[in-house]
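As you look at this complex, bear in mind that one protein chain is not there, while each of the others sits in place.
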Amino acid sequence: MKILDIALKDMLQSFRSVFAVMLMFVEPIMITGLIYFAFGGLGGGGSDGLDLPMTRVVVANQDQADATSGISAGNEVTKILQSEELADFLEVTMAEDEAAARAAIDDRKADVAVIIPAEFSKAMTVSGARATITLYHDPTLTLGPGIVKAVIDGIMDGFSGYKITADITEKQLARQGQTMGPDTLRALAISYTQWAQNQNTTEGASADPTISLRGPSGSRTPDDSPLAGILGPVMAGMLIFFVFFGGAYTAQSIVKEDEIGTLARLSTTPTPSATILGGKLVSVFLMVLVQSIVLLISSALIFKIQWGEPAGVIAMTLSMLVAAAGFGILVASFIRNTRQGGVMLGGVMTLCGMVGGLFTAGFNTPSGTFDIISRFVPHGWALDGWKLAMSRASISEVLVPAAVLLGMGVLFFVIGTMLFRKRFA
Amino acid sequence: MRILDITLKDLSQIVRDWKISLFLVVMPFMFTLFFSATSAPAEADARLPVGVVNHDPDGVLSARLIETFEGSQAIRIVSLKEAEESQVDSLIEKETYAAIVIIPEGYSRQLLAGEDIRPEVIAISDRPAGHSAVTAIRGDIKRVLSAAKGAQLSAEVADSRQPFAGDAARQAYLEEGITLANAAWDNPPISTEMKAATRIDTERSQSTNPAAQSSPGMIVMFAVFGLITSATVLVAERKSQALQRMLTTPVHRWEIIAGHLLAMALVTFLQQAVLVGLGQFLLGVDYLSAPVGILLVMAALALWTASLGLLISALVKGEEQVIIWAMIAMFLFSALGGAWFPLEFAGKAFSTIGHLTPTAWAMDGFQNIVLRGGGNGSVLMPVGILMAYAAAFFGLAVWRFRFE
Partner (left out) sequence: MNNGKAIEVQDLHRHFGDIKAVQGVSFDVRQGEIFSLLGPNGAGKSTTISMLSCLLQPNAGDALVMGHSITRRPMEVKKAIGVVPQEIALYPDLTARENLAFWGKMYGLRGKTLGRRIDQVLEIIGLVEQQKRPAGKFSGGMKRRLNIGIALLHKPQVIIMDEPTVGIDPQSRRHILDNVKELNRQGMTVLYTTHYMEEAAELSDHIAIMDQGQIVASGTHDELVKIVGKQDRVELTINTESERVLPAWQAIDGVHKATATDSIITLLVDESDRVLPRLFEAAIEAKVHITSVTIQEPNLEAVFLHLTGRALRDG
């Protein structure tokens, strides 16, 4: 009974503390919201995919039209870049020459410079000739330039494909002792271009001619927005980070009570020390329980995050609670005073969160080594487990990280309790 | 002189707990390493893993497709084991592979016969890794299809001039065409090349060094985080009435405020100096190519964070609140200012707002030197704007400052 009295008193205090409420309930939602906002949640377009950044492209077309055929491949490329389909994410301007285009980047007036070389048309018409299109990008950018490069690569592959087709036809005819002739070339150009256009226009549609693309079966419901695909792991990261933080913060109340003298006073009441410590442990556990439930539900409501099947969610929630409570008690047992506590907690928690991959969840596929390192902290296992739960893996798969978390939690708990008993006995 | 006395007193209080001070340097450094490592893994192969199942092992086109995949700079293919083939969906969900390609039986034969047959690709294409992998796979398949189409067109031309003697002759002609086309695709007539536009000579171009983004990012982020310690000192001083007592001494109010401001600025400046040093010598981020410019950015950032710290300590009541507000300021300014991820990754509204933050300008100042190679002069505008922000925050702090 007294255990619960102490636990409830602690919780009441935590809810009175602006700091605790902000830390445990507001910040995780706020940060996920920030990311939601950052990746298009508010910028419209959130429903149909990522909000592509607008990239400012400056084109220096130095191409000299082929004297004989009058073909200017450089103009064609420019036209494609300026076409309406690309206007959603490319803002194209022209520059006199390469130097002017690069100056535009240095002056931050453009993000990518596309330099079409003088011999570009020649490479399109003369057998064996080559050309290279050079792209210069603002060194602080990667995403926008990557998109521009992909677009230009596509266009150039189209050109190359045509050129290669013409070349091999000519070569094979020559082996037969024949020549191509302008009519054949024209017919070839028309056939190939038609085919290539057909390839491009149907891309991404159900009749995609190159591949038949599908997502992993059964796991993702149709209304699952792509943003939720990123936000899920992000929110899982935030959930884990702040639940562990919350656990350690609540556990720190032992140190605080020692400072303000109420711990000593508790010892003058007919309350065994095991009950006092027990009450503290229960309060840590209850606090993170409330916190997890609030965060799980509110994130599901606000960001439409689907945490997974009930069995997996319950297994992960419980095991995470034990791990967070145990870890919190262990960390708090090292804290000498609350003044030091704020920075200590912030530091240790951030460090563990970082190692556990919580801050990069949703953005990077972790590399092999990192995957191993992340297993040294409970945070890494928790993230692993939540990802499995969200992907609706079978309960037996979720149980592996859950069991590890549980084991770690109990171990931390035992060590932390021993340290506290030694300190306050 | 009294200003300096106050500053020195603050500094000695801040560094008293040297472990915490150490923390403020060690933590950002670890973060820098960490973010550099995740944005470009230290392992030799940063390509995305893609699983491949080939049910058309003898086909010309499928063999070529595998060959093209193998030469890819974006993906790294792995042949799936038989046991894995039954669980492709969960392999994708668990992100073991960014994508899995299944080449169907008879792919080459049917494709050359003009039938509609496509490899099955399983991927979560709305996740960044999945999207990149699918784009790369599609590009590679298109080249193979283009080679096949070219050979077909070539065969049609030959057929129209002089019909093939039989199916065998047509097949031989077609296969010769494919071989020629593939050879041509190995070195296509039109290629593209991407370079970082930097005034740093390309040999040493920093754009490939992931630390060039994360190192300044973490410096900026932890400059704000460091306020937890320095602003706490000031709040504790008000709580213990020492600040009020100071007013009974013949010291001007502005001297007191300036003294505290200077202490906070110095702490941040020192923290930055250590991190810049570590970045330069351990991570190879070339800060010192424009030493004066870097010093200016550091000083301006230190002054801005110090006035932010002053503002925080002017507004809050207790030490705990300092932690909340410092953390909120850190998250807000570093996310919005592009210290976590480049702003271009974010949506338009976000990056537009982001570019207004002082942290974005601090990032600009650093990157103008380490990435763009702009030299000392390139920091003048960012530094000027940072200083303007510092002045504005300082004004707000002085206006709201309470001594008791």
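Residue numbering begins at 1 within each chain, and the chains themselves are lettered A and B in the order written.
Throughout what follows, contacts are C-beta pairs under 8 Å (C-beta built on N, C-alpha and C of every residue); 3 or more make two chains touch, one makes a residue touch a chain.
Just so it is clear, the structure is predicted and the values come from calculations on it, not from any experiment.
S.K.: In the complete complex, the chain left out here touches which of the visible ones?
M.R.: When the full complex is considered, the omitted chain touches A.
S.K.: Among the options A:83, A:267, A:337 or A:394, which residue touches the chain absent from this view?
M.R.: Of these options, the touching residue for the absent chain is A:267.
S.K.: Mind listing the chain A residues that contact the chain we can't see here?
M.R.: 1-2, 5-6, 9, 12-13, 16-17, 260-262, 264-272
In this section, only the chains that are shown with their structure count from here on.
S.K.: List the residues on chain A that touch chain B in their complex, please.
M.R.: Answer in residue numbers: 17-19, 22-23, 27, 30-31, 34-35, 37-43, 45, 49-51, 53-54, 102, 105-106, 111, 113, 120, 123-124, 129-145, 149-150, 152-154, 156-157, 159-161, 163-165, 167-169, 171-173, 176, 178, 184, 187-188, 191-192, 195-196, 199, 203, 208-220, 226, 229-230, 339-340, 342-344, 346-347, 350-351, 354-355, 359-360, 363-370, 387-388, 391, 393, 397.
S.K.: Can you name the residues of chain B that touch chain A in the complex?
M.R.: It is residues 17, 20, 23, 27, 30-31, 34-35, 37-39, 41-43, 48, 88-90, 92-95, 98, 101, 116, 118-129, 134-135, 137-139, 141-143, 145-147, 149-151, 153-154, 156-158, 161-162, 173, 176-177, 180-181, 184-185, 188-199, 205-207, 212-213, 225, 228-229, 232, 319-321, 323-324, 327-328, 331-332, 335-336, 340-342, 344-351, 367, 371-372, 374 of chain B that touch chain A.
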